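Note sheet for the following structure.
Moving on, here comes subunit A:
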Amino acid sequence: GGDDGGGGDADSDEPIKIGIIADLSGATGDVGTPYNQGMLAYVKWRNADGGIEGRQIDADSNDYAYEVPQAESLYKQYVNDGVVAIQGWGTGDTEALSASVGKDELPFMSGSFAEPLTDPEEAPYNFVVAPTYSDQMRVALNWINEDSGGTGEVAVFHNDSPFGQAPVQDGADWVEEKGYDLGYESYAMPGGSQNYVGLLSQAQSQGAKYIVIQNVASPAALVAKDIAAQNLDMKIVCLNWCANELFIDSAGADAAEGHILIQPFAPMSAEKPGHDPIKEFLEEEGTDPETIGTSWVQGWYAMHAMAEGMEATLADGNELTGANIREALETMGPIDTGEVIGGGPLEFSADSHRGTTATGIYQAQGGAMVELEAGATP
Partner candidate 1 sequence: MLALNNVEVIYDDVILVLRGLSLAVPEGKIVALLGSNGAGKSTTLKAVSGLLPSEHGEVTDGSVTFQGQDITKMDAPDRVKLGMSLCMEGRHVFEHLTIAENLTAGAYTQKGSAEDLDLVYTYFPKLADMRSRVAGYLSGGEQQMLAIGRALMARPKLLMLDEPSLGLAPLLVQEIFGYIKRLNEERGLTVLVIEQNARRALEVADHGYIMEQGRIVLEGSAADLRENPDVKEFYLGLGEEGGRKSYREVKHYKRRKRWL
Partner candidate 2 sequence: MLTRAYQHSLRGSHLPAGQPLLEIDNISLRFGGVKALRDISITVTEGDIHAVIGPNGAGKSSLLNCISGLYHPQEGQIRLHTTTGSGPEAAVGEEESADRATGELQTHTLTRLPPYKIARLGVARSFQNIELFSAMTVLENLMLGRHIHMKKSVLASMLWLGPARRQEIEHRQLVEEVIDLLQLQAVRNKHVGALAYGVQKRVELGRALCLQPALLLLDEPMAGMNAEEKEDMARYILDVHELAHVSVVLIEHDMNVVMDISDRVSVLDFGAKIADGTPDEVKADPAVIEAYLGAEDEDAEVREAVAKIEHDQQVEQGQSEENRG
Partner candidate 3 sequence: MAATSTGIHHRNYTSELRLRATKTEYFRLGLMLVLLLVVPFVLDNYWLSIANTILIAVIGAVGLNILVGYTGQISLGQGGFMAVGAYSSAILSDRIGLPTPVAILLAVLLTAAVGVFFGLPGLRLKGLYLAIATLASQVIIEFLVRRDYGDFLTEGLGYINVDRFAFLGFEVGGREVFEQQWYWILLVLAVLAVISARNIFRTGLGRSFMAVRDQDIAAEAIGVNLTRAKLTAFAVSSGFVGLAGSLTAHYSEVISWEKFTLDVSILYLAMIIVGGLGSVAGAVYGAIFMTLLPEVIRRLANALESSMPFLGDQLPAVRNATFGAIIIAFLIFEPRGLDRIWQRLKDYVRFWPFRY
């Protein structure tokens, strides 16, 4: 039993139960760990701040090691524990659970920004808190179109999985739709490679000057290293999961220099108003804000979006159930993120769970992420 546990009456003061499915030790543990820390930090901060309408958040976070079966098992545990919402992580678990969360009426946010998840018809309880991979790809193509002066060749290197493929077709469609004079080819990046010179040579024979990468940081960094070693005249445009400090650090400041990072969540170095609470919190905790990476900020604001939805539900005097949270998220209007996400607010509606289409564009300069443009939209 236990399907209501954390919900209860509008004016109960029981803690609000949230389940977190985190990757702390699996394939994406390098970004999954700070993301999870960011979420938990937010919870701590918010609770210290009086919680949500006076109620504390009780976030139960568990590692699923990036293994879908473990995610499913955790999910069932959370459902049984009576959580009212779930924070997921990867594409695999998000997809695997999207039908279940729909049936169980549990709002679900995650680090997977695939386009189909924004469609309430397809995934009624999934909310995407950032521009989708496809939107990021569109922004990237816009930028490339401009940077190249209207013609050029683009090679898309993507993780060889649905996560990697997610924006590939949409990108091609975008080029066509916009009538860009850009060549567009996509290449799968095999896992576990020790160099991408083979891929680069294919890109080279295509004549590509731009490499859009939809993958995590380590392989993207390897591409940067290889480009540097080969003295190739190519510019990398990283989307989301490789658009972070890890990419720059792993590649080394030299190899990363000049590459473009499409990152919807402003890193600490961008100094947005939304970073203030984070800094405050960190100073209290005695942590140096400089050491905080983008993924951490992503976690913080993903949790923020969820908390705001809950707050709106309670503020409306509604019982805190999944369905009510969903409705609140859809109807509450913009959620302020202090310009951290896409340089503006998030907003969901009943027809679209696409929080925003805007993203920041950064460039690696001197080993840091330097903002080129905030709130770029397709």
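Note that in this section contacts are C-beta pairs under 8 Å (C-beta built on N, C-alpha and C of every residue); 3 or more make two chains touch, one makes a residue touch a chain; residues count from 1.
Selection criteria: all candidates are chains of the complex that A comes from, given by their letters.
Treat the numbers as computed from the prediction; the structure is a model and nothing was measured.
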{"item": "Of the listed candidates 1, 2 or 3, the one touching subunit A in this complex", "value": "3"}
{"item": "Contact set on subunit A toward candidate 3 in their complex", "value": "1-3, 24-25, 33, 62-63, 65, 67-70, 72-73, 76-77, 79-81, 91-92, 95-100, 103-104, 114, 116, 160-163, 165-166, 169, 188"}
